[in-house]
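Subset of chains shown; positions unchanged.
For clarity, chains are labelled A and B in written order, and residue numbers in each chain start from 1.
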Amino acid sequence: MKVRLVVDGVFEEVEQVTEALHPPESGFYWIDASTEDLQELQHIFNLHDLAVEDCMNEEEQRPKLEIYDAGHYFIVINSIRFDDEEIFLRSLNIFLGRHFIITVTQQKINELRLIKPLLLEEKVNQADRFLYHLIDLVIDNYFTVSDRIEAKIENLEEDILMHTRKSHLNEIIGLRSEILWLKKALGPQKELIATLNRKELRLIDDELQKYFSDIYENSVKISETFDTFRDLMGNLREAYQSSVANRANEIMRVFTAITTIFMPLTVITGIYGMNFDHIPELHMSNGYYFVLGAMVTIGSLMFLLFKKKDWL
Amino acid sequence: MKVRLVVDGVFEEVEQVTEALHPPESGFYWIDASTEDLQELQHIFNLHDLAVEDCMNEEEQRPKLEIYDAGHYFIVINSIRFDDEEIFLRSLNIFLGRHFIITVTQQKINELRLIKPLLLEEKVNQADRFLYHLIDLVIDNYFTVSDRIEAKIENLEEDILMHTRKSHLNEIIGLRSEILWLKKALGPQKELIATLNRKELRLIDDELQKYFSDIYENSVKISETFDTFRDLMGNLREAYQSSVANRANEIMRVFTAITTIFMPLTVITGIYGMNFDHIPELHMSNGYYFVLGAMVTIGSLMFLLFKKKDWL
């Protein structure tokens, strides 16, 4: 657990977490805690049992804002990470007070590292502005991920239409599952930010409303993008199925056509392999060559006919 | 039927059910009844005909809360059980009064056993707190089931993509049916808990609101999870269909390719099996070996060509 006093974006480490109980002369306290620190913090800041329970839960949490009588808000939001194979959501739990903000995470979250230079640049002096920049970072990261998913979908589409491979099925099914799970998380996230975007929240400055409104717009955009992704994945799966069927049909067609072309030739050789006493052709001096020629002719004609009918 | 006086989570058996008509000095009465006891209870507690009819009904009930003039609420909620083959819902009927709570079940429900140590630990002294812990247990159990379904879906997905078996179809169709039926039950359950989550209910302490709000959040999460399950099952079914088609195509391709490769060889043997008087090759001393060699060469070339074209 790190306790910092932030004044005009400048950080100063604080030894005693209890200092954060009283408003500083200027700036605000940021307590960057892990779930292990929660028990201690619960006593000091009077955190609600249910909020602590949510932070400890190993499961992915539903984004939400809850207003507690103790004078702070409890906010849960999910940070996203995409390692090209799987999409990970990591809960970022925030307790927002008038002059302090507590961030609680189970695993390291990149945005908590990126926020530092940003606060300095923007000379952030208030806990609610800190909240805005943190959530802005979290949401902007969804765009990075959605751009990479979009690129992946487009590559997949091109790839499938050019030369379908069996492994494409795994990719489609896997990516579609990931998108379906993610879509589930985006709905409540949008709702959470809509709540922050309303005027009446006592702990959030009215000046910030336009800024949260900007984030809200982004989170709607992300949600619409993932809806489109789901439909595109359906489109892709159908492209895959058609492509694979087309290719299978074509190969079988070639195989079957070869068999079909050779079939009459087999019968011809069979005819002149029969042991009848009287088969006049057998005794013609060029019979053999005539028959070979006939066979080549018949085979070629069949091949050309199939070609012309566009069956091959 | 068991009648108990609960004081600070401590249970005390009561002989006469009619005692429960009057408020105890401290604590509340819990009457754990089966449907056979209903007739007796109906007279004593003035239960409504329609509520009793619902309890007796063999069919799965829609979760709901009904407020009766007689001064108690009638609550129906479904407890879930999953034996890896089928999902069972069992109706848990609750009559909540100011100083008593009646639970009515047709079959044994696990949560009514699990509640006892919990009440002791939490020193529960009021009927509405009992209700909260009971419903919390019921809803938490849905997470257990949904985690197992999720694991089952993920195994199935992996299994299908690795080596599809015909029996997968039964599993997919069966599990999808189960999920569709369950989804039907989750909508009204969510509504019921939303009702409990509102401030104005006279028999439920305002202090409890945050707690019912926590349960509500969980029931929304469960409902969203099952929506995702339904979509994942669609994804899975399509994975199955594609996998099965791919596999069938591949096997047929191998069979057909073998036939196709042997077809020209048949014609060659046919040619030298013809009985023409003049077939010069027949009299060449190495003719037989040349032809055998030619046949091996042609067959091999075809095989290699098919391989190279990725048709095999």
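As a working rule, a residue touches a chain if its C-beta (ideal position, glycine included) is under 8 Å from a C-beta of that chain, and two chains touch if they have at least 3 such contacts.
None of these values were measured; they are calculated from a predicted model.
Asks: If you can see 2 copies, how many does the complete assembly in this structure contain?
Replies: All together, the file's complex is an assembly of 5 copies.
Quick note on the criterion: only the chains that are shown with their structure count from here on.
Asks: Show me the residue ranges of subunit A that touch subunit B in the complex, using the header's touch definition.
Replies: 48, 50, 53, 59, 62, 64, 66, 166, 169-170, 173, 176-177, 180-181, 183-184, 187-188, 237, 240-241, 244-245, 248, 251-252, 254-256, 258-259, 262-263, 265-266, 268-270, 272-275, 279, 281-283, 285-288, 291-292, 295
Asks: Under the definition above, what is the set of subunit B residues touching subunit A in their complex?
Replies: Within the complex, subunit B touches subunit A at residues 143, 157, 161, 210-211, 213-214, 217, 220-221, 224-225, 227-228, 231-232, 235-236, 238-239, 241-243, 245-246, 249, 252-253, 256-257, 259-260, 263-264, 266-267, 270-271, 273-279, 311.
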